[in-house]
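Working notes, structure below.
Left out: one protein chain. Kept in place: all the others.
Coming up: subunit A.
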Amino acid sequence: MSRARPGGSHRLGARPGEVIDRSRTIEFRWNGVTHTAHPGDTIASALAAAGVRVFARSYKYHRPRGLLTADIFDPGAILQVGDEPNVRAAHRLVEAGMDVRSQNTWPSLRYDVKAVNQLAGRFLATGFYYKTFIKPERLWPTYEKVLRRFVHAGEVSPDSEQPYFDKRYAHPDVLVAGGGPAGMAAAVAAARAGASVMLVEQEHQLGGHLRWGDAEDLRCRDELVAAVEAESNIEVLTDSVVAARYDDNWLAVVQRGLPHVAERLVKARAGTLVVAAGLIERPYVFAGNDLPGVMLSTAVRRLLNLYAVRPGSRAVVFTANPEGDAAAADLRAAGVDVVEVDARHGRTVVRATGRGGVEAVELSDGSRIEADLLVTAVGWTAPTSLLNMSGANPGYRPDAARFVPDPAATPAAVIAVGGIAGDGTRDELVAHADAAGREAAARALALAASRAGSADTRDPVAVPQLGLHHHPELFFALPTGGFVDMSEDVSAKDILTAVKEGYDSSELVKRYTTATMGPAQGKLETVNTVALVAHATGKTIAETGATTWRPMYTPITLGALAGRKFEPVRHSPMQPWHTSHKAAPLIAGQWIRPEHYGDPVAEVRNVRQNVGIIDVTPIGKLDLQGPDVAKLLNLLYVNKWSQLGIGRVRYGVMCAEDGVVLDDGVTGRLAENHYLMSTTSSGAGTVWEWAENWLQTEHPEWQVHVTPVTTAYASINVAGPKSRELLARLTDVDLDNAAFGYMNVRTGTIAGVADCVLWRIGFTGELSYELHVPASYGLHVWETLMATGADLGIAPFGVEAQRILRLEKGHLIVGQDTDGLTKAYSAGLDWAVKLDKPDFVGKPELAWQAARGEHPKLVGLRPLDTSVVPEEAAQIISDGGYIVGRITSSRLSPTLGRPICLGQVDAHLADPGTRLTVRLRNGSDTTVEVTAEHAHFDPEGERQRV
């Protein structure tokens, strides 16, 4: 391993505002070479101090790129750190031992074979995404491989450890986005006015541009920081970003740099949002503007004054504003030779030349200056994203050469302060922010009071309007040279070509060229793009308008959005037994259920021959009480309930208002005004809300109380010819067929547990009892059943065995044998639908369906080739190859020794004996015959009535 020269040849002596700790030196690696840094250095500042100029290769043309903005938006400093790709190296602080690499520069940063792309430009013409690599289609897989090698992105190892992402909720009265002078002043004023404040700063320190300013700026920063720290009501989040603003000031704040946490998403609901995002310096478009050594004035001042790094030795400073003048002064003070080119006197830069970096600068007057650094200070972009997300679209002001928000169009809960709102001296901006902060607090506290039911009695604070200073409009030297978007390698020429090809609006040019679609999301690129579109179309910038600013303000990780893993699961009280008996888990919605205990076929046979028990706790259960329950049942179910006697249960089907089957289950009458309804496992919540909807909105006069009791009971189905014999050993309920017949309900004691409900029903087609026992006794009852039934051959069975058993009996499953279009008659439920009831949910549609008689039908199907079990969802096709139905359920029946199916088929093919062709997944066909009944086994239902 090689070592870079120690010390760093470009590090200056101590600076008053520097943020590095010179007392300590740490080592890190850059493309395999060891470098040194001081704590506080960013990766980029440490490399710049070591004289590194080229950080990356560009996206399409693989041109060398260096620092441009020296902050988080820098398109030239996106690097790989260890296993983490796309690290913003001008923002991320150096840590000891970091392994930093340039991305996508095979074979090396210096010798990049893909730079040949500059010669192969015709493949990468404007809109090349839409022009090249299209035909022939058979080459798409090859194109994909080629393009992947060119993609400007790092790599993540599949073995990389998954970091922890955190989530938090916050409810500040006032949230301030931006910790510069205006943001700090607003936060302090709001806190002093009694508001709780969250102050969010993207960078590592508060202070904004004051940090790289003069002595007065630093003094002002110190005062404001001290004032912030003195307010216990202000929570400061640095290295954090307000990534998005949604309705009612729902704010996504992403906090970085926390120990043991990759990123934390703070979901904040703020009373008032104060936007203090400052101004972002705008690059200038000219030939050679992407050469390493071309930098913004703010980048130069950051490097000089925060990190004590001299960015060059001979500089041309192209300036149109006082900040550019200050950069020139700072450079001179650091011993750099400076030539100023003052745009305010009509001089401009037209070209920078050099190999691998700036060597000379050409001016509009034809002169040429040798330099290794070209600094531009040509204007500002207001990063108005959060205002746009609030519904206020800023307008362009040519006199100020930037987009400016209109306070009148901004919602009351959002206030802009600082440079984004207007111009002024430092003290004027602080005074404005102070008033705005007090007003923000007043509005937030009034909103909180009104939500608590109190009247708004505050006195509004008069917030002065900020003026605008004149600034020359400087966007590009010539419309034919240089890059508009360095992240995406979009040139000025590309914009002109796009307009010429007919893409004559900002939004179209953006999508066609991908300008503004890179990591900085337009913060550096939008205004220049709009200016070029305006130039090419002959319109003004105001008429052309900017593209839409959308979340996120700064790119954040998907991990931050995904947050903590939080997937709740539901288990029945018998889960410990299932686990210790090696049940194969089945995920059914939130429930984890036993699919089988090793051999579902044996489980089926045991239920048919002896007795089995299945955990059916997830079945939805609703306790219904009141004098009007029967009315509710008559409304929700398609069948009749008025005559249901006490102690009886009935199977019922619910449809929605469009006649489509919604749910099914049995409901039993426990007492005069007391019923217990069961629903499908997945429909438990839906049916509860459904019942409440009808009770609350259509029939508030009905007296019915609905209580969900799904998990109040553990539910066990005891099924098989020996189930009565088993249960008789454990209950005081008279199980004699004459006393407790099929489709009856009783309550009593089971295994010593009182208040159990027993339903005699038969999903499996066998003699069976469904037990609902108080949940905390579920495991006890289950274990007692297992122990007591040992001599009867008891065995547990899982969901798979139950599915086979019910298919042998032809019982449909809502959602499997029906879908979102299956009306009751299509499900073969003709016998249940009672059109002579005065009303029930979905009745008109079912009446019309019955009258038409053209609907598909659910039928039993018997494959003629007994060696073939058609796949579920296999299509049933006509002679002409049209789809005329599908298999909805299919299994090999252990009881019958042949395959059995249910399927939906077109009406004219539903008659018993009709032979149908099923297209299997492997492409071959097999023949099935429509059976007379859904039930393949015991169609008379004698086994369940014994």
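Quick note on the criterion: a residue touches a chain if its C-beta (ideal position, glycine included) is under 8 Å from a C-beta of that chain, and two chains touch if they have at least 3 such contacts; residues count from 1.
One rule holds for everything that comes next: contacts and distances are computed from a predicted model.
UniProt records the chain missing from this view under the protein name "Sarcosine oxidase subunit delta", selected from "Quaternary amine transport ATP-binding protein", "Dimethyl sulfoxide reductase anchor subunit", "NADH-quinone oxidoreductase subunit K" or "Sarcosine oxidase subunit delta". In the complete assembly, the contact with the undisplayed chain comes from A:Asp658, out of A:Asp658, A:Glu783 or A:Asp819.
From the options A:Asp222, A:Glu689 or A:Asp830, the residue with contact to the chain not on display is A:Glu689. Of the listed residues A:Glu698, A:Asp732 or A:Asp865, the one in contact with the hidden chain in the full complex is A:Glu698. Interface note for the absent chain: among A:Asp21, A:Glu95, A:Asp222 or A:Asp248, the touching residue is A:Asp248.
Residues of subunit A that touch the chain left out of view are 246-248, 250, 269, 391, 451, 657-658, 689, 692-693, 696-698, 838-839, 843-845, 848.
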